[in-house]
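Have a look at this one.
Note that this complex is displayed minus one protein chain, with the remaining chains in position.
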Amino acid sequence: MSQTTVSVPRCPPLLAVPLRAVPLALLSASLTAFSRRIATSHPGLFRRLGDYANTPFVIDPTDLPLVILLHPGNGKPTITLTRRPVGGAARIAGPLAALLGLVHGGFDGDALFFSRDLVIEGDTSASLALRNAIDDAELDLSEELLNLTGPLAAPVHRVLSLLERRTGLYLTRPEEPAW
Amino acid sequence: MQLTVAPIPFFWSKDTWSTFYEEIAETSVDRVVLGELVCSKRLPFFQDQIPGAIERLIAAGKDVALTSLALITLKRERKLTADLVEMGLEVEVNDLSVLPYLPKSTKFSVGPLVNVYNEGTLRWLASLGATRICLPPELPLASVEILAKEAASLDVTIEVWGHGRLPLAISGRCYHARLHGRTKDNCQFACEDDPDGLDVATLDGQPFLTMNGVQTLSDSYATTVHQIGQLRDAGVTALRLSPQSHGFANLCHQYRALVEGQCSGEAVLEAITGQTPEVRFSDGFLTGDRGVAMSTPAIAART
Partner (left out) sequence: MVMEIVCPAGTPAAFRAAVKAGAHTIYCGFADETNARNFPGLNFDRVEMRDSVAFAHQHGAKVLVAINTFPRAGDEAIWHRAVADAESCGADAVILADAGLLDYAARDHPNLRRHLSVQAAAANADMVNFYAETFGVKRVVLPRVLSVPEIAAINAETEVETEVFVFGGLCVMAEGRCSLSSYATGRSPNMNGVCSPASHVEYHDHNGVLDAQLGGYTIHRAQKGDAAPYPTLCKGCFTAGEKTDHLFEDPVSLNAEQLIPQLQKAGVTALKIEGRQRSRSYVTQVVRNFREAVDALEDGRPLPQGMLARLSEGQAMTTGAYKKTWR
C-alpha cells in the first residue's frame, strides 16, 4: 500500500471578500444567461442527466461566502446565488478550485471525493449523473465567457489567464490534467 | 412439492456430519445433495463418511446427488472434480468448470451457485444434459415463473432456495483466516468453531452477514413459507432447505407439513422461532424490494 496527497488550492481572500458585497440578484441573472448559453451549445449535457434533468442541485464553494443553486430545468437552467443555506436534492461542496477543476476535467471527481476535498450529500445518484454529464461535456467556462463578451474578449482573456496563474484555479480546460 | 436438503455449507466435525445425515435419513425429505461445496481443504476431514451416508440415505429412499465445489481454481480441486464425476452418482454442478469433465450425454443437476438467469442459459444447460436446476436465490418471482415455464417444456425440474442463510458470495480469499490474521494456506481451520457461520454486524451493531470461510452468507434465514402457493402455481416442484446446526430435522418436518397443506406459513415460522429464537427471516429476493426484506413485517420487526 502507498499513500499520497495533492493539495487543492483555496480561493484567495482577495477574490472571495468582494463577493460579500456584490448584488447577488444581478450576478444570478447573468449566470443564468451564461448557463443557458452553455445549455444551447452542449445539449448532450442535459440528455446525459437523464432522470435528473430537473433535479435541483446545491453547489457550495466552501471558500466563497455564497451558495449556488442550479436548476437544470430540462435544458433551460436557472442559477440562483444565495448567502443563506438552501435546500436541494443533492449538495456538492468543496473549494472553488476543486469545483472548477471538476468542470474543466483537471481533477478526477472520485479522487477529490476519496481525499474528502469534495463532499456529497443528499441524492448521491443525482450528483454522480451531474459529474458524469459535465465530464463528458468538455466544458471550458472561460472560452464560453469569451464567446459571450465579443469585443471585450482580449482584455477578459488577459484577466482570466492572470487570475488562473495567480490563484491556481482551473478557469479553462487544461491540455493536461493535474494527475 | 419435493424437499431437497442442500449440502452443508459450514465446517462440521465428522461425527456431527454423520449424525446429521443419520437424522436426515429419518425425515420425509425427497432428495439430499451432499459433499463439500465451499472449501476443498475441509473435505479430508469427513471424506470417509460420505459413502456410508450415501448408502444410508439411498436405503431410506432418498434421491442422492454429490455437489461440486463452488469455486474450482487449484490443480488439486480440478483433480477432485474429475474424481467426483467418476463416482457415478448424479453430480450437482455448482461451478461451470465441472461441465468439461462430464462425459457426453451424462445427466446432471445444476445448483444455485450457477448463474441461470434466463431462458437461453436454461436451454443451453438442458441441451448439455441438465435435468434439474436449482435457481439462483437472487431471482425475483417474475423470473422464476418464466424459467419454470421454459423448464417444463424441456422436462427440467425447477427447484428454488426454500429456507436457510443465503449464499451471497464466494471468494478466493478466506475471511475466517483473515479475521484470525492468517493466510488461506495456513488457515488452521478457523471456520470450524462456527457451525452456522460467524455473525457479521454493521458499525451500528445491526446483524447483516455471515462469514463462512471463503463464502459470505446472509444473516437472515431466507424462507418461502409465504410464497409456496405462488411457486407451485409457477411450476416450481422442489424446495431447497439449507442445513443448520440446530433443529434441522424438525424444520424439514415443518416444511413437509406446509407443502402438504397441513399448516400455515406463520405456523412454520413460529415453530422455527420456538427452537431457534435468534433467527431472523427474509424473503425479499422473491417478492420484496431487496433480498433482506421480509413480507410479513410483524415477524421482521420482532427481530
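As written, the chain order gives the labels A and B, with residue 1 at the start of each chain.
Keep this in mind: a contact is a pair of C-beta atoms (placed from the backbone, for glycine too) under 8 Å apart; a residue touches a chain by one contact, two chains touch by 3 or more.
Just so it is clear, the model here is predicted, and its values are computed rather than measured.
Displayed chains that the missing chain touches over the full complex: A, B (touch as defined at the top). Screening B:Leu84, B:Cys134 or B:Val292 for touch with the missing chain picks out B:Val292. Only one of B:Leu34, B:Ile50, B:Leu84 or B:Leu166 touches the absent chain when the whole complex is considered: B:Leu166. For the chain left out of this panel, the touching residue among A:Leu49, A:Ala98 or A:Leu171 is A:Leu49.
Considering the whole complex, the residue from B:Val5, B:Val38 or B:Leu122 that touches the absent chain is B:Leu122. Interface with the hidden chain, as seen from subunit A, comprises residues 1-6, 48-52, 102, 105-111, 113-116, 119-121, 123-133, 135-138, 176-179. As for the chain not pictured, it touches subunit B at residues 70-75, 77-78, 96-97, 99-101, 113, 115, 117-125, 136-139, 142-143, 146-147, 150, 166, 168-175, 177-179, 183-185, 198-206, 208-209, 211, 216, 218, 284-285, 288-292.
We take it that only the chains that are shown with their structure count from here on.
Distance between chain centres (mean CA atoms), subunit A to subunit B: 52 Å.
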